[in-house]
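Comments concern the structure below.
Each chain you see keeps its place in the complex, though not every chain is here.
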Amino acid sequence: MYSFKNDYSEGTHPRILNALIASNLEQTEGYGKDRYTIQAIELLKHKIKYSNIDIHFFSGGTQTNLTSISAFLKPHEAVIAANTAHILVHETGAIEATGHKVISIEVNDGKLNSHHIKSSLDAHTDEHMVKPKLVYISNPTEVGSIYTKAELEQISSFCRENNLILFIDGARLGSALCSDENDLELADLAKLSDAFYIGGTKNGALMGEALVICKDRLKEDFRFHIKQKGALMAKGRILSMQFLELFKDDLYFNLARHANKMANLLSKEISSMGYKFLIHSPSNQIFPILPNRIIEELEKKYAFYVWSKIDHDNSSIRLVTSWATKEDAVEAFIEDLKNLTISSPNIFSLL
Amino acid sequence: MYSFKNDYSEGTHPRILNALIASNLEQTEGYGKDRYTIQAIELLKHKIKYSNIDIHFFSGGTQTNLTSISAFLKPHEAVIAANTAHILVHETGAIEATGHKVISIEVNDGKLNSHHIKSSLDAHTDEHMVKPKLVYISNPTEVGSIYTKAELEQISSFCRENNLILFIDGARLGSALCSDENDLELADLAKLSDAFYIGGTKNGALMGEALVICKDRLKEDFRFHIKQKGALMAKGRILSMQFLELFKDDLYFNLARHANKMANLLSKEISSMGYKFLIHSPSNQIFPILPNRIIEELEKKYAFYVWSKIDHDNSSIRLVTSWATKEDAVEAFIEDLKNLTISSPNIFSLL
């Protein structure tokens, strides 16, 4: 059984284990005051090409989201997010648990634009309603789509004109930045957003997200918030050392490129068999629509999520590739799907 | 510069790294639904000698405390804790941030007893005050003292009679259970408390705490709380695998025994030089009182915390040993202290 369920099925890239081994018995300061963390912060600033940013390391995405958003907002301020947003759907109300409403905007492709945001501002008119203050977007989105530079610039301008905080969830940022359709760089994110994070957990780290705070006002006392939310690791170096390894050369991007390449291969071949997709996704998650009968056959050999029901006979599935996805597993999946497609009456293509 | 600042200065025991390496490229389920986590839970149940318990893994102590306590309490319910309690002093108000008051009880040795708890219950008489509901103790305490079985039984009985939840912070539980003065076993904790945790971060793990929930009513829906607080790790196996390794034989206890042995050696020798201690501590933290002039000299070669001012000329310091503390570093420290004691006019002994 080979799994395409997610990009955190395996442990970590071997170079990261080696880095942990190399420094293992060295004594360092606790709580991210060690020399590895200092180095990792400097390295990331260099890679991002900005020095006036603060960087903090977390062990997971939900933790990063809830710590940041609750630190950035006052009690009456709310978040605007797409209906597919991870914080809205899959974080067990973590943001609300810190006291803030998340306003859901219905979108088709996981992506917000300034018109969505404006409509939400227009609907919140006085003190009887929450005050929308932070715009949360994910790049790539939870359904695999990515933002272009022009799109991000439009959102960023709107947010600045309206005194809104722009926060980018980058749990899978590597995949977005290495997509064939991407025209953004790390420096653009630092320039256009108020805070964003570079996801490690889903791109080859054992665990770890690097939060980048760009807006000065949001930086103050941030370590207090990390500690209060239980996110300040005693052996903080474990997080930063991984980012040191991922970014000391192009490892981070190479891992993401591999994940994307595997996803592209799947997309191209599945498409060439005549199947459609729920959504256009140029990153490491794809959502092909397949006949239920074929899905049932595939499930005997592969693990993946059945995403949504399309009609009586067809469903979309989610295939996720990662830094660790084996090319021969992808090829085997394609071969199996081809055989199933030929041998089975393709209900979908008759529609 | 050798550090006695804490027990999380180094990485992890090599066997744990080896376990991570061995399984690294295996695909497993995410979020603690993997086979390693299932095995680790079974193994711990076996070691604790109780099967009717739930076990969850966390990456740190503050996270474990805040997730558990906020899950266990209703909004008006409060925690009773010693004035030295970690949740009161060193967790940036993490419990209050989830909405609950922590009632401080002034004690001398870090330890609560049933009289303390009763006095707090007596002082909280009606709905204009919070309702004390959970008793938080640490074993060992934050100042190195430990609970005897009789003491824990007394607290446990009182809590049960008064419908209070007893929660034991075991961030350094290994050191308590391996202390020369200890008469408690893991099974006693499961029998006497409603929830406790077995600390890994401070006893040789890369990171990790194993929360044991004993009381049925507290078990329900617990994974929702873990996720909501950002504590459910995507690669949950990283936590459980460490506990598998620590408990598959006596590694966990052997590491704690080493830490205690190093602390005992320090205590015995420092005591034999005529110095007193702030508190009697039979675990891996000790608090000798030294002349400030000697402390300044020691600080040139060793890292440690100056804990509290005793008088104009003397202070207590905190020395922490760990699974990784080197015996020759301990011996060197003792030697240096002896030399400083002989050569310096011992202000303290004149008092």
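What to note about this one:
Lettered A and B in written order, each chain numbered from 1.
FYI, a contact is a pair of C-beta atoms (placed from the backbone, for glycine too) under 8 Å apart; a residue touches a chain by one contact, two chains touch by 3 or more.
As the structure is a computational prediction, the values presented were derived from the model and not from experiment.
Summary of assembly composition: all chains derive from one sequence, 2 are present in place, and the complete complex in the structure file consists of 4 copies.
Methods note: only the chains that are shown with their structure count from here on.
Once the centre of each chain is set as its mean CA position, subunit A and subunit B turn out to be 35 Å apart. Contacts from subunit B toward subunit A in the complex involve residues 2-3, 5-6, 8-12, 14, 17, 20-21, 23-30, 59-67, 91-94, 97, 201-202, 206-207, 224, 227-235, 237-238, 324.
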